[in-house]
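Can you read through this structure? Questions will come right after.
What you see is the complex with one protein chain gone and the rest in place.
Right after this comes chain A.
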Amino acid sequence: MGEDSESPKINHSFLRDYVTEADVISTVEFNQTGDLLATGDKGGRVVIFQRETESKDESEELGESGEYNVYSTFQSHEPDFDYLKSLEIEEKINKIRWLPQQNAAHFLLSTNDKTIKLWKVSERDKRPEGYNLKDEEGRIKDISTVTSLRVPVLKPTDLMVEVRPRRIFANGHTYHVNSISVNSDGETYLSADDLRINMWHLDITDRSFNIVDIKPANMEDLTEVITAAEFHPQHCHLFVYSSSKGTLRLCDMRESALCDKHSKIFEEPEDPGNRSFFSEIISSVSDVKFSHSGRYLLTRDYLTVKVWDLNMEKGPVETYQVHEYLRSKLCSLYENDCIFDKFECVWNSTDSVIMTGAYNSFFRMFDRETGRGVTLESWRESSKPRAVLRTRRIYTGGRRRRGDVGVDSLDFTKKILHMAWHPAENIIAIAATNNLYIFQDRVNAENLKT
């Protein structure tokens, strides 16, 4: 353990890492208005942040725009055990998706590897007082002490946020669920695991429709798995799923009940010059997102992000290099398993900027209009609240500037896998292990949250 009788300090670092393992954030998602931000972690907890509404007096001033504060915390999933297969089921929250708001309450779907749950988040700021049969603490009163009758009234009370599970969609998946996506019809959603995609109705928990099944009759023939899936933002009959071979398949549910046959397949032919044993692994798509317009797809593979036009299947319309300098290090990254890291990617509200994560607490933003990319860092030590995020550079040759980071000094344990962009404003939420960073583009204002 590192205890040395001669040294005064005891090495507790391993203990610290162990303790916070459950706090590692595994998903981040804004709701449709951006007022709420939900994070899920490896310990099965969900934390919801709410944006403070600006007071009317300050609406003219710049700077103190709404901060995000903790609104509610709840335990979504517990560790489970599959007795039939003698396997533990991790409680890690893989994805959270908000439902469109229909009344005062908010609904979100959260999923671990096996089970999807629908949670209702509601506020309570009044409570009834003046019961006849119960006293203030809720204890049943002795009847003989009741001498008169009164009508209970609602009295204002401190705001309470209640979170209750409303639906539990269990036993739908044999393999690990990697994606959920709410349909634009507001009634159904899909859940995808490694080999199958199911469609559920939000009100029905005891059955689901299987819409994609790529499991081969012989598991020995398995060479491709599903890595992500999403419904089209406007067309309720269209969805896309990505595979470990780097293909995207657009499926139309009107064509058939089982959408094993795709309507369109998006695939980029392999570049023979860059071929290596790792070509397939780095072509595996880790995330796919429709643009807000519904016209484009954004995909992330190990070294690049690509924008695809739904009308053009033969290749992406834009390709951005996230960390091309890692191409010569693929062997080491294969050895330490970093090559299997699944990075997410996001669009901004106007589909003009795309963002994705990288290593060393860096994340990248690309402006689609200019084609230029920028590297930013989300690391507590190097940024103070309200400080401007400065751009970083990786040194890959040529003249080295001060502040450049060498490729060999990159910390591959600090990976930015999960992130979200506010649906309307330039506010981004970045998850860096167990820290959540929220950056706002409001006249150099920056928010730091953990």
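In this text, a residue touches a chain if its C-beta (ideal position, glycine included) is under 8 Å from a C-beta of that chain, and two chains touch if they have at least 3 such contacts; residues count from 1.
Basically, contacts and distances are computed from a predicted model.
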From "CTLH domain-containing protein", "Distal membrane-arm assembly complex protein 2", "Tetraspanin" or "Cell division cycle-associated protein 4-like", the UniProt protein name for the chain not displayed is "Cell division cycle-associated protein 4-like"
Of A:280, A:309, A:351 or A:425, the residue that touches the missing chain is A:280
Full-complex touch with the removed chain, picking from A:194, A:230 or A:377, is A:194
The one residue from A:52, A:88 or A:203 touching the chain left out of view is A:88
Where chain A meets the chain that is not shown, the residues are 84-90, 113, 174-176, 194-195, 218-225, 227, 244, 274-278, 280-281, 284, 327-328, 330-332, 334-335, 337, 340
